[in-house]
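A single protein chain has been omitted from the complex, and every remaining protein chain is retained in its original position.
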Amino acid sequence: MLAAYLQKLDSDKTNKNSRIEQFKRNWYKFSRNPMNIIGLIIVAVVIFVTIFAKTLAPHPEDAGLHVDIMNAFSKPTLKNWAGTDEYGRDLFSRIIIGLRPSMGIAIMVLAISVTIGVLLGLVAGYYKGTLIDLLISRITELFMSIPPLILAMVVCTMFSNNYFFAAIGIAVAWWPWYTRITYNLVTSLSNELFIVYTELAGVKMMKIIIREMLPNITSSILTKMTLDTGSIILVASSMSYVGLGVQPPTPSLGSMVSEGIAYLPEFWWLTVMPALAVVVIVMGFNLLGDGLTDVLSVEDK
Amino acid sequence: MGQNVLEINDLSVKYKVYEGVLDVIPDLSLYVQEGERVGLVGETGSGKTTVLKASAAILGNTPAIVNKKELKVCGLSIDGIRGKKNVRKNVSMIFQDPSTSLNPTLKIQTQMLDILKSQFPKKSKGFYHEMMMRALKSVSMPAPERVLDSYPIQLSGGMRQRVCISMALMKNTKIIIADEPTTALDVTIEEQILELIDDLVKKEKKSLILVSHALGTVRKITDRLYVMYAGQIVESGLTKDIFDNPHHPYTIGLIDATPKLTGNGIADGIAGDIPSYLNPPKGCRFAPRCPRATQICREQAPVLEKMEGSVDRFVSCHNLEVSEKPVVSSLT
Partner (left out) sequence: MKEGLIYVFKRFIHILIILLVLSFIVFSFIRLIPGDPVKSTLGPLASEESVNRMTHELYLDRPLVVQYGHWLKNVVTQGDFGKSLLTSRPVSLDIKEYLPRSLELCFLSALMILVFGVLFGTISAVFRNTWIDNVIRFLTYLGVVTPPYAFGVLFLLIFSYLLKWFPIGGLPRFSPENVRTGMLSIDALLMGNFSLFIKVLQSYFLPCLSLAIGSIAYQARIHRSAMVENVNADFIAFAEVAGVSKSKLIFKHLMKPSFIPTLTVYGLQVASLLGNAFIIESMFRINGFSQYSLNVILNKDPYGIVAVTFIFGVIFAVVNLCIDIGVVALDPRIRLKGAE
């Protein structure tokens, strides 16, 4: 049985075609649900717009302290798709440019928390049952026992209230979830027969973790990252709603909503438009993440 | 014997999955007479459980498309809500794995009580308790009081299956369907459970459908046998006749594959796997694995036909003539 398994491993590695075949199968499964495609398109557009925000925005100068009082409080029109604010700045341009810090924070948070979280999860899984495992589990639990938003805000204000430390703050609250998911995946994988066989065959545990387990958990981690991008954007927008993170006059989605509240209900677009932008973006990442989950979990069966 | 307590005519079941439609059971008929014990054998994935679930009218929970021309329990149709009621009144079922067929969050007592209450509504507490104790004692359960007060995880696999059997028997039905009742159990307990089922069925004069891939078991307990392959019945007849003189090459292979005391564990067996239900072979579904397959097998599906001069013996094969001289010997 072991021989058969090792043989299968070899054939898996050499057979590049099967990888392509697998990808085609997954893509077929993914594309059958129109919701997945919608999610993919939204995410693609968001990424594209984030990169080329300055060029795409019809009025890039409105990102700063530009004042055009003649044009203030204009309703959404063909010229200003999302209307204008109290200084006459084009809301659509501000939303597009406000995407940048949101996406930047999301990328930073994910980079930090995935690196720390997965590493600690692997270490805890590797030293399962020892003091190191216990220590890491307890620390994880500790960080999880404060509401993430509060923790992020404490960290952000303690150091410096800017865009960078907002990301650090969210990451401090975020990494434990990656430790936990990695740890759970590693412990459940180590009971799987193919890992047990490899272990019995005398392969070093460290090698098993890097060569066998890591590739097996990447799909789960990637799916979680996609879903989390939406959640982080939500959290970051909640923080910028109360003035933490990106500082004015640079636009950010959350602060645009909070500034607009004062002008309700006459100038509804000041709040509704940026809020709508958040909803659409988060929905895009969630749809994509759910689609990936579906495809990958069917593959498991 | 006489009346048919279960009758399936032209049952067809398809499953819809993302790749397309699985044609699991194209066209199947079987019957069980009163007091008869019938076996259903075939390898894993041959659609045995699907047939049973269709008979017990619980396929509705799965993504199955059931198209039945006629499915009768005790002469009554099982279609619609009324049909479901007929099934509930006349069919009991024992599942494969006792660790998943009891609700993990409810005490045995509660689970038994809910069944009893629907069978005998508005009786006294003492009456229900008496019934439960009697049911547990009938499966020779040690310490029934304690079992009643336990959750499923506090019981061993064998005890759980006994509980399941006692629950299935609490309903006074004519038919008992047992879906591989011993596969999930220890070998040592297997014998006891089977004897128990055998005893109870004999004593209460019930009909039994037993699904199993343990051929030894089936041979001991059943009167008549259906051999299934890839959703079709390939051979049927009296159990004794089939074991003594199997006709269909699949039956021969299956009997040959049972472990023997001599020899090396699992014997030769039949090479290959069950064909994909997504795109089953055009002709005989067994043809790709059949040692006797000829051109006609690959092109035209054989029909289940009664053998001349036999008692209830049906075989579906194009090349029966060859089988007059057995290819492989049966049990040694």
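Per-chain residue numbering starts at 1, and chain names A and B are given in the order in which the chains are listed.
Note that a contact is a pair of C-beta atoms (placed from the backbone, for glycine too) under 8 Å apart; a residue touches a chain by one contact, two chains touch by 3 or more.
Predicted model only: the values in this text are computed from it and were never measured.
**Student:** Tell me which of B:Q3, B:T44 or B:T100 is the one touching the absent chain.
**Tutor:** Within the whole complex, the residue contacting the unshown chain is B:T100.
**Student:** Can you work out which residue in A:P34, A:G129 or A:P265 touches the chain that's missing from view?
**Tutor:** A:P265
**Student:** Touching the missing chain, which residues of chain A?
**Tutor:** Spelled out for chain A, the touching residues are 138, 141-142, 145-150, 153-154, 157-158, 230, 234, 237-238, 241-244, 254, 257-258, 261, 264-265, 268, 271-272, 275-276, 278-279, 282-283, 286.
**Student:** By the contact definition given up top, give the residues of chain B that touch the hidden chain.
**Tutor:** Its contact residues with the unshown chain are 53, 56, 58, 61-62, 87-88, 91-93, 95-97, 100-106, 111, 114-115, 117-119, 151, 153-154, 164, 167-168, 170-171.
Note that in this section only the chains that are shown with their structure count from here on.
**Student:** What is the distance in Å between the mean C-alpha positions of chain A and chain B?
**Tutor:** 50
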